[in-house]
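With one protein chain withheld, the remaining protein chains of the complex are depicted in position.
We call the chains A and B, going by the order they appear; numbering starts again at 1 in every chain.
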Amino acid sequence: MIQKIFATFLIFLSVNSFAIVVTDEYLSTLVSNWSRLEPAGAYDFIPEDLSYETYMDPDFLAKLDEAGKKLNNTLEGQDIALPGFMVPIEFKGTNVSKFLLVPEAGQCIHVPPPPLNQTLLVDASSEPTKLRDLYIPIIVYGRISVGSQSFDIADSGYTITDAVIETLSFSDEAYINNIEDNND
Amino acid sequence: MLKATGLKYRYQYGNTIQFPEIEIERGQRLLISGFSGCGKTTLLSLIAGTLKLQDGDITFDKHEYSKMSSILLDKFRADHIGYIFQTLNLIPFLSVSENIALGIKFSSTRKSKVNDLSQEVVRLITSLGLEEEILNTPIDHLSVGQQQRAAVARALLGMPDLILADEPTSALDNDTTKKFLREVMNTFDPSHQAIIMVSHDLSIASYFDTVIDFNKHNA
Partner (left out) sequence: MLSLLLKSIRSRIIPTSLVTISLMASMVLLLSIERIQQGAEEGFNQSISGVDAIIGPRSSSLELVLYTVFHIGRPTNNITTKTIDDIRQRNDIDWIVPIALGDSHKDFRVVATESNYFEHIKYANNKSLTLSKGKVFSDLSEVVLGADVAEKLNYIVGSKIQITHGSTESTSNKHDDFLFEISGILNKTGTPIDQAVFLDLKGYELLHLGWKSGRKVFSLDKIDLSTIPKEDLNPKTLTAAFVGLKSKLTLFNFTKSIREYPNEAISAVIPGIALSELWSIVGLVDKGFQLLSWIIIAISLIAMITLIIASLENRKHEMTIYRANGASPRFLSGMVVYEALFIGLVAIFGAIILVSIVTYFATSQLNSTLGISPAFKWISFGEVKVFSIILLAGVLSSLIPAIMVFRKNLHQTLN
């Protein structure tokens, strides 16, 4: 009797979802997926030796803007995994059924918004996911579909469907390593 | 049926008791008298198998106690032994019939020997001089004599081989004692069962086949 109770307890514990911890290499692979959202050559107009003058030139800035709107159609129907942060759009009860996935935290508040090809609408309506605070990193696995490039209709930009969302946990070591890398 | 030899028990507080040799066959009634202190309870507990043997042997129908684990001893006791305490034999929150039924609760062997529980219970208690109404009377409304008789019924239910009784008549007056013992000896089945009773009252010796005087043994 006691053993049965104990076993059931262990099963319940295991059904809990915990944050996953990933290796640095795997995380780098995932992060690099964001660049796949840019079509090949979209940023080729950036010269090797970029001068400050060019950098501030309004035409150049306009070109950057335009490049940010370009979508990579070869990604249509592909499965992808992306790490990022959740901006809830639609709730179902206490869970989130639709959210925007952005590469950096706080992008809707302090930091300039990401280009349109670095934002994805994640549709988790079939299985709404737990609400995560804006600064909690997550990984989204799903199928990408590429919509219209003119962003004045609903079906535009990237959408991820059949999404599986995991909370990401960094070990302290990984975090310290990241800081050192950034300081290079 | 039962043979106990060389029984010696050393207590926590140092002293050791040596018990007389005991041998009993089915149908026999044995009275052991002359105990002081808790020696009697120790002896009965050794025979019942709740106390682990230190020195000596007990054999019951070819079962050797020294070779049996406490789990086996418990099962053995449930199947073959009925026990009667000096007082407070009955559990207050159970009815008389439930108390008596405890006799077969822990033994499937004894349970199988009883065809109709309520009938058998009635048979036993009437044979022991009790009225049927007693079965539904609350325990605290029974006299000591009635309680002891109910305890005997429990010990006899399901025909265990050996009945052990620890001074069952000490709380009864002379007349009740005589009546009680008469009924007990009438009810137990000499073809299958044996009784070992412990009592300081040697006046009841006439009800028994053999008497062992412990005092004489230890003198």
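Methods note: a contact is a pair of C-beta atoms (placed from the backbone, for glycine too) under 8 Å apart; a residue touches a chain by one contact, two chains touch by 3 or more.
Keep in mind it's a predicted model, so treat the numbers as computed, not measured.
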Contacting the left-out chain in the complete assembly, out of B:K3, B:R26 or B:K105: B:K105
Missing-partner contacts on chain B, residue numbers: 38, 41-42, 44-45, 48, 50-52, 70-71, 74-75, 77-79, 81-83, 85, 88-94, 98, 102-103, 105-107, 154, 166
Touch residues of chain A, complete complex, unshown partner: 1-2, 5-6, 8-9, 12, 87-94, 96-100, 102, 107-109, 112-114, 116, 119-121, 131, 133-134, 151-154, 156-158
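Operating definition for what follows: only the chains that are shown with their structure count from here on.
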Computed distance of Cα centres, chain B from chain A, in Å: 81
